[in-house]
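Have a look at this one before I ask anything.
With one protein chain removed, the remaining protein chains of the complex are shown where they sit.
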Amino acid sequence: MSELAVAGAAANTAAQSPLSLGVHNHIKKTPRGKIKTAAKSKSNTVIQITVLVLLGLTVYGFLTFDYKNIDLATALASTLDNASTMFLQPRLSYNSFSGAMFALLITFSLGALATIFGAIIAFFGALLCAKNIANPLVATVVRSFVAFIRAVPTILWVLILTIAAGLGSVAAVAGLTFHSAGYLVKAYSESIEEVDNGVIEALKASGASYWQIVFQAILPASLSFMTAWTFLRFEINFSTAIAMGAAAGAGGIGFDLFMAGSFYFDLHELGFITYIVVIAVIVLEMFATKIKAKVR
Amino acid sequence: MPILEFQDVSKVYDKTTKALTDVSFSVDEGEFVSIIGPSGSGKSTILRCINKLVDATQGSIFFDGHNITTADKKEIRKVRKKTGMIFQHYNLVDRLSVIENVLHGRLGHKATITGAAGIYSEQEKENAFAILDKLGLADQAYKRCDELSGGQKQRVGIARSIMQEPRLILCDEPIASLDPSSSKVIMDHLSDINQSMKITCILNLHQVDVALKYSKRIIGITSGQIVYDGPPETLSKSKIHEIYQSSEGELITDVE
Partner (left out) sequence: MLNKFSEKLKNKRASSKAEATQDTNVSQASKQSSNTKATQDAELTQDAKISKWQLDKSSVFIKRKRTFTLAFLGVAVLFAGSAIITNYNVIEGFTSIPKVIIWMVQNLVPNEKSWEHLPSILSKLAETALVAIAVTVCAALCSFFFSLLGTRTTKANPLVARVVRVIAAFFRNVPDVVWAILLLFSFGQNVLTGFFALFFATFGLLTRIFIETIDEVSSSCVEAMHATGATTLQTVFQGIVPSSMPSIVSWILYMIETNIRTSTLIGVLTATGIGYAFDTYYKRMDYASASLVVLSIVILVIAIELISNQIRKVIM
């Protein structure tokens, strides 16, 4: 009982070493004779190495970039100037407001179509690669294929499909669908893997067929999670559809952004359309949050 | 002179939720006091008012003779330095080693920079080891805290607070997440600290039987008001029911 008192008194007076012999066996010292405090953990070492490597690559990057003798200060100052024109004096001159709204609707629709297609494809893809219900070999093949699909940037899919399928919404939707499907397969299969194995086994034992298991056990159990993922992907698809409009001429509000900025050089117009987009993104996010809360 | 004194302390959260209403009591140096009461009755708020994690809305709190309700940042740090705190969920930095967490008790005593950099003197480290040894954890010193069991984590929490050389230790539900045998270990350590080191202890407890067994004084609180303040011997069954606003047979302590 009174041992603690000794330790406490030692802490208070900071006199000579109060340590018993037994404790010394547990103390580790640094090469310089100081008492170590840090835990020896692989995790901390890996974190340190990762951070150092990334910092090193960053410095190397900055040293090797081809800046083409740009005057950074001037460029930044003029960007700030442009930004203030854009955000503080938004005005439409080339597009009508209703025209911009319709363009927004097109972008929204492109995102919606890609999400619907992506979700349907991903559902079956996820069934093929969820570890708890799929054949391991098939799962590996599907997973690798999906990883490949996801690794290709959406812009490249859209550009490639534009040649192959012609300019228009078919190419845009298909291009957006690729990445959506890849992303959702991963998300859905994780949701399916969370389903209680006991439920699946119980149904199997009762002689249920594969599709009965899928629709009676897996779908109900993971539906809310899949819905949440789908809405998240819809938000992403909306933003990506804007980008595709701007960079690949896929139409919609993104194309208007591109025209305002890079064709008419009209900062006021660029600002106005940006505000429309920002408001749309925020509204969509709020709407999605509400639906997700309801599905729960 | 009492080490702690509450004078008509009230606390209102968000301008509407009353947590404490005119709470007055004083605690003498070396006391071992348990505060009991239903969840949400304001036990936690009382403890957090003492070390200013929560600011009282009205009334005065005196710690060691100083009115701390009006304390500025520097004075708050002084109060906290002298006050250890133990939490239900241990509140350790899980990814740091046990010894580093114990040394966190010294942060209040150190300059900002050396503390932030985690530089401690050899003496401090040896003291930390001595305390860990007495709590039976010296062999775990270099483990990460997330590798420990709940009871061990709570002992690290105790070690951290002793490391502060506190006058007062506040324990917010110290055993609520522990199994009975770890709970006993923790309670024994706390009462040992109280008796051998003369550190005042104030505990929030859910377990009435534990409170009755270990403490010399019990404060019962209901809806932010003190309804009992006295030794465990005079705490009648009906009083317990008044504290928990329950009727005969509804409490686990009624089962004998």
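Read from first to last, the chains carry the letters A and B; within each, the first residue is number 1.
Criterion: a residue touches a chain if its C-beta (ideal position, glycine included) is under 8 Å from a C-beta of that chain, and two chains touch if they have at least 3 such contacts.
The structure displayed is predicted, hence computed values, not measured ones.
Of the candidate positions A:Ile27, A:Ala139 or A:Ala243, contact with the unshown chain belongs to A:Ala243. Considering the full assembly, B:Leu107 is the residue among B:Val33, B:Ala56 or B:Leu107 that touches the omitted chain.
Seen across the whole complex, the unshown chain contacts subunit A at 42-43, 46-47, 50-51, 54-55, 57-58, 60-62, 64-68, 70, 72, 74-76, 78-79, 82-83, 86, 105-106, 108-110, 112-113, 116, 147-148, 150-156, 159-161, 163-165, 168-170, 172-174, 183, 186-187, 190-191, 194, 225, 228-229, 232, 236, 239, 242-243, 246-248, 251, 254, 257-258, 261-262, 265, 267, 270, 274, 277-278, 281-282, 296. By the touch criterion stated above, the residues of subunit B touching the omitted chain are 51, 53, 77-81, 83-85, 87, 89, 91-96, 100, 104-105, 107-110, 112-113, 115-118, 157, 160-161, 164, 170.
In this section, only the chains that are shown with their structure count from here on.
Residues 95-100, 103, 118, 120, 122-123, 125-127, 129-135, 138-139, 141-144, 162-163, 165, 189, 192-193, 195-197, 199 of subunit B are the ones that touch subunit A when the two sit in their complex. Residues of subunit A touching subunit B in their complex: 1-12, 14, 17-20, 22-23, 26-28, 34-41, 43-44.
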